[in-house]
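With one protein chain held back, the other chains of the complex are shown just where they sit.
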């Protein structure tokens, strides 16, 4: 009587997206920004936007990078040119919901929490929100065509240096 | 040599419960209380109770709704009658543990964290705890027969308006 109608392809897509997100968080938390750039395709969009602006259709974003080239610039800036006090990030990301999978593109969403730790301080909540994603299948893995990070607080602790 | 004894039905149930929880959090975080009501069956229980009371067998709960009708009333109240300062919620829910699955009912538990963001403020921890659930299979999906939210802090920041 138990419904067994779940195709293996559904589990496969779920696995790939959850693994991608785990690797994504891990790469950022280790500060490997060169590897972060490689998680995207060339023509991509990476945006970090307050929920209020996103819901109201307002374009103002905290970070908006509209190609892999711009991501590379950002990664370079973090490592080489941006003057900033360093801090650790830690991502804890919920299980993703797959909204659509046509075999080529997967649209998905996942809730995330990012904790920040400054040297000599306790950990604090830095940014919580929701990823709105378009993944592209590449071989056995995925790459991001689009990741929009819609976060709840319009007030960010200091400025945002690292991607979310 | 690798143990492959895992039946596909186990993965299926795990998938359904984790997807349910992801959708549940998403629905509440979007403030779609009408959709939240539809996640339950008619004869249901939704309870939010401090861990101390739950462990001691004391009945006192922060919220206790004993039918889908009561959930509807609550949803109506949130939107139309309860006077309150609005805030955003964000759920990050851990992978569920399935305690029992008889093909009709699934008993499961999952740890959750809920972050709250008030307008113009930083995000803060609002409520962390454990869902104790009884799901009913309905077609290809699940509905809640019972969700008891056992939370760690008996001190809730202000009053609790939205479900957890």
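Every chain is named by a letter (A and B) in the order it is written, and numbering of its residues begins at 1.
What we mean here is this: a residue touches a chain if its C-beta (ideal position, glycine included) is under 8 Å from a C-beta of that chain, and two chains touch if they have at least 3 such contacts.
This one's a predicted model, so the numbers in the text were calculated from it and none came from an experiment.
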item: Given A:45, A:92, A:136 or A:160, the one touching the chain that is not displayed; value: A:92
item: Missing-chain contacts mapped onto chain A; value: 8-9, 11-12, 15-16, 18-19, 21-23, 25-26, 29, 88, 90-93, 95, 103-104, 113, 115, 117, 119-125, 137, 139-140
item: Interface with the undisplayed chain - residues on chain B; value: 1-6, 8, 10-11, 14, 51, 92-97, 109-113, 125, 127-130, 152-155, 157
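Note that only the chains that are shown with their structure count from here on.
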item: Inter-copy rotation, chain A to chain B, in degrees (Cα atoms; steps of 5); value: 120
item: Centre distance in Å when chain A and chain B are each reduced to the mean of their C-alpha atoms; value: 25
